[in-house]
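For this view, one protein chain was removed and the others were kept in their places.
For clarity, chains are labelled A, B and C in written order, and residue numbers in each chain start from 1.
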Amino acid sequence: MKRRSFLYIALGAVFGAGILAGCSGGGSSESGGGTGTTATGDSIKIGLVASLNGDQRPWGVDSERGVRLLVDQINEAGGVNGKKIELLVGDSNSDPQIGKSATEKLISDGAVVVLGEVASGITAQMAIACTEKGIPLVAIGATRDDISDKGPDIFRVCYRDSFQGPVMAKFAFEELGLKRVALMTDKKIPYSTGLSNSFRDYYAMLGGEIVDEQFYEGGASTQFNAQLTNLKGKNPDGVFLSGYFTEVGPIVRQASQVGLTNVKFMGGDGWDSKEIINSGGEAIVGGYFCNHYSDQEDRPEVKAFLDAFVAKYNERPGTTMGALAYDAAAVAVEAIKAVTGDVSSKSVAGALHNLENYKGVSGDITFKGQGGNPPKRALVVELQADGTQKPVKAYAPTDVK
Amino acid sequence: MKYWPTRVVSILAGLGACFLISAAADASGNDYTKRLVVLAGVWVILSVSLNLINGITGQFSIGHAAFWQVGAYSAGIISVQHYANSGITGLPWLLLMMVAGAIFAALAGLVVGLPSLRLRGDYLAIVTLGFGEIIRIIVQNQKPLGEAYGMNVSPKFQFTWLVWLTAFAAIAICRNLLKSAHGLPFLAVREDEVAASAMGVNVTRVKVTAFLIGSALAGVAGALFAHYEGFISPQQFRMEQSFIILTMVVLGGTGSITGSVLAAVALFYLPEKLRDMGPVTGGQLLAGTFATVLAVYLVKRVIDHFHGTKKEAAIRHLGIVLGCMALSFVLSIVLNQVPVLASARYEAEKLRMVIFSGVLIILMLVRPQGLLGHAEFSWEWLKRVLGQRRSEAAQTS
Amino acid sequence: MDLGTAFAAGLQLDFANLPQQLVNGILLGSIYALIALGYTMVYGVLRLINFAHGEVFMLGAYMALFVSWWLGYSPTATTLGQSSWVNLLMMLVASMVVCAIIGMLIELFAYRPMRSQPRIASLITAIGVSLMLQYAGALFLPNSPPQPIREEINPYRNEVLQIPLKPRDTTFIEKIKVEEAEFNAAEAAVKARMETEGVKSEFDLSPEGRLLRETRNDERNDVTNMKSEYERSGVSLLIPYGQLIMFVTALALMLILRHIVMNTKPGRAMRAVSLDFDSASLMGVNVNRIVTLTFAIGSALAGAGAMMSATFLGLSLTTFFGVQPGVKAFVAAVLGGIGNIPGAVLGGLLMGVAETLVVWSGYGDYKDAIAFVILIAVLLFRPGGLLGSSKVEKV
Partner (left out) sequence: MSLLELNNATIKFGGLVAVNDVSFAVSKGDLFGLIGPNGAGKTTCFNLITGVYKPTSGSIKFKGRELSGTPSNKVAQLGIARTFQNIRLFKALSVLENVVVAAFLRHRVGLASAIADLPNSIRETQELKDQAMALLEVLHLDKVAHTRSCDLPYGMQRRLEIARAMATQPELLLLDEPAAGMNPQESDDLLRVVRQIRDQFNMTVLLIEHDMRFVMNLCEKIVVLDHGCEIAQGPPEAIRSNPKVIEAYLGEPV
């Protein structure tokens, strides 16, 4: 009996404490813009979220390498205003939800600015987390348009799909003279659906005909005979493949086997990889895609980056994300350098908004007056038999409307 | 006896505990911690609800994330389209959405539950798995649901206490069910369908009820999740998530509610906590792996071939584990003399999932019946343990 | 495709493609069947869903990749050796052997200690092993960027078997020749113009040059159109040699398997074990050996499927390579009646054809759902799968 009354007292105490706590602030819901973090001590922390595990690991590994390269360079040169840059890395496991947790962990560990993700789906979640805390986010390869709608301080160093798609549409229609184009879209990745949409709209606007659209799911398909046979029946002049190179290669290789020859294959920056020539085989030689830069360019930034990368890792970056990540880290550091006074996420965000004409590996980056979406040029490249990408035409942001 | 006082006090204590959790999360002033607390609550709901289907009723369902997804998306789309002109704001709306999520998920549960009447074991498993994939692919192809990219869910409601209150409610539902005579038919169906049926148990109804309650709870979890996150995408409800929920149920001990709760919290926190681990050299990794395998092997041998008292067995386990830890330490120093192994560094972030799956295998090998087996936490159990201590103390003094 | 628009659009069926699509479906299904056999065999003897089977498949593909590198077809190699069928055979055998060993090891270390435990516990171990192979593999195997096997290793890569059903209209041949001549002339004009202007890329030409290029483009489109019209004037089935090899090898392996199971002593033991595990061991069957053998054979088949998929289809390998084929094959095995060997083959072929037909009907985005829809529909009417017997429980 005594024990039972003790139990009641204990339960009552829990209840009382809870209600008190509840009154004091348990029911808060909307937390508007956060206050961000401020760098203290003798280092400035920047965070990177990358897919170090999971099926997007190739991009995650490259972006981590790119960022680490820049951070090491800065620190070897003495840091920023005497302070070292400390890189915090979080794994998103190729999963939006875990990516968000990773972002919040980095912020709670004191990152003043967060870099990352390549995949738009994960970046969208990160953008929400960053906006809530008032932390600026510099996206690496998230080209999907609506990422930057998630908050005021969401930046990216790449172009958007609403630019990339039209560039390829214009190139296909005007330069290649293709009048009938078919699409192949990976329904599993937001990037591919977004890019296909922007390509389709602009190409139709130019007066071209989209004869067919076929779908597949990345990672789930091994044989594309069925889709390709359908495409062949529609008699296209060109095929726009908006997916990642992991599927594009097999598709193109199998296309030639089912007799879909004499067509031009085109795609977006998801094509970029040194391995696409091996998986696509002879059929993909002569394919065109839109890229952020080409390692064949003779701009000094590209040369310096590649030399440093090879010196550190003994190989060239596997994908274009190495360079974009490097640029993302560079603009973040550039902004930190520009801050006078306390380095806080607020001041860094302000500095990012004022960044102008930064000469990045992937081209000039200007955030000033652009709301986080720098007007960047796009480079159409042609795949050569030796696997290199020959730049064939550069498009300025003003070239497509 | 003293029914109402007990009831009122325990309900109030539950509420109080929720507010305490919420307040503690807020007091940390750290949104990462807060998010983990909330998500842990969501996982608890999911694992407890799957436990009802899988552990208690014995229906081998491995597509639980589908119900979660149905709840999240249905509540999400209703919120997006009707919140503005509904005239209801704040908590009541969220409660309404939880009900909506529950109803839609329960409907989905009915769709899966009905074929389950004809299917047993692995066939049911593959049907539930397939159902999960079908839902994901359908959602992924709908424009209004944002296709693969996902959809914004507005408004956002971030009530930490409500998530945990729902978790407590889910636990209470299962516990009450098991405590009353009503729960026994569920267990009977798990044990032997033919005998249960011969004893007058309506097997069909029991199975469908289990699916309905389980999926409705998952739907509530989905609604809460969608409104907490503010943005949901099909990628968050992949097949792997279903496997993780299933793992929580089995690891906790099939049928044990306490086990499901503990395993949910543990399996959710483990990969997150692993983020704090420092980088590891190749030598350390190799030594650790070797020592772990050895320890598992030895412990397994003790379990299989040792028939002494529990205490002696426990001491042996401890000895083996400590020995292997020491071995791992020594071995790592030795192995780090090899330049190749010393120079290969693996960041913790890359090892997270490897360690996670390793822990999973080890736990299953060493304790296949799950952490708690069929056991449940109860005050009687606590009293017994405490009482034992006390009487032991009395004896020794 | 959005379901709303899909219903509005209705079916777009191109019946001229149907025979080709059926062939495509059978080609696709043969690989599903090959992997499904591993699931079904293991299930038959142990009543265990071997979730790690997909990862065995993945490792088999990596083995093929390593052998191809060893043969001189590394990603960076510029001078390639002579491609021959011997290379392919070496890759096949290596994959099969390595997969067999991996399968046996997994059984020995992860499943055998669990044999006396409830099956759901072994299932979780299987999931654990599968996650472990995916994530630990990612640390040690070359996967960033994903690695494909170079197509040059396949001597038959450019050959396509054509089975004419209806002859083509030969009058097109002349027309094509004319068009091609016009195109070549236009192309030459562009090339000449590029030399005179001294530019490397045809996209840098002056307005006059661009005009030439546009003419050239029009000519090229004419050629394309004419060629495809020629193609469509007749009906013929196209089977890429690579995929034909896959199909024939898969078929041969399945026949060998059937022979082993039906006519050899270990096969009989295997069947005995699958009928009744305990009685078989009482009757003097060395159950452990038979289980090991089952894992070895099932995994070897997965290895063969992996090697052929990786080599002939140009797939890029990551450690997640096996997940989806694994799931699909598992569905195929259940569809045919899990534990039933002809059932796995039938289930695999059926799924391949079903998926292809879904794509054919214009709903390609639902391709990966159809397998499950069919499965559920079949199980509702035949709870034991197509060829499986749903055993009446003895009361």
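Going forward, contacts are C-beta pairs under 8 Å (C-beta built on N, C-alpha and C of every residue); 3 or more make two chains touch, one makes a residue touch a chain.
Since this is a predicted model, take the numbers as computed values, not measurements.
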- Note on the structure: Given B:Ile173, B:Leu294 or B:Met325, the correct residue touching the omitted chain is B:Ile173
- Item | Candidate in contact with the missing chain, chosen from B:Ala198, B:Met277, B:Val338 or B:Leu382 | B:Ala198
- Message: List every residue of chain B that touches the chain not included in the displayed model.
- Response: 3, 7, 172-173, 176-177, 179-185, 187-188, 191-192, 194-203, 209, 255, 374
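Here, only the chains that are shown with their structure count from here on.
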- Task: Please work out the Cα centroid separation of chain B and chain C, and write it as a whole number of Å.
- Result: 35
- Compute the distance, rounded to whole Å, between the mean C-alpha positions of chain A and chain B. 32
- If you look at chain C, which of its residues touch at least two other chains? 1, 135, 138, 365, 368
- Query: So which bits of chain A are touching at least two other chains?
  - Reply: 53, 187, 217
- Item | chain A residues within the chain B interface of the complex | 3, 7-8, 11-12, 14-19, 21-22, 24-31, 34, 52-53, 89-91, 93, 95-98, 100-102, 104-105, 107-108, 120-121, 124-125, 128-129, 132-133, 144, 146, 187-190, 192-194, 217
- Going by the contact rule at the top, pick out the chain A residues touching chain C in the complex. 53-55, 57-58, 60-62, 175-180, 187, 214-217, 219-223, 225-227, 229-230, 232-233, 235, 237, 245-246, 249-250, 253-254, 256-259, 262-263, 273-275, 278-282, 318-319, 380, 386, 390, 392-393
- Quick one: in the complex, what on chain C touches chain A? 1, 14, 16-17, 20-21, 24-25, 27-28, 31, 75, 78, 135, 138, 143-152, 157-158, 160, 201, 203-204, 213-214, 216-218, 220-221, 223-225, 227-229, 231-232, 238, 240, 242-243, 309, 313-316, 318, 320, 323-325, 328, 355-356, 359-360, 362, 364-365, 367-368
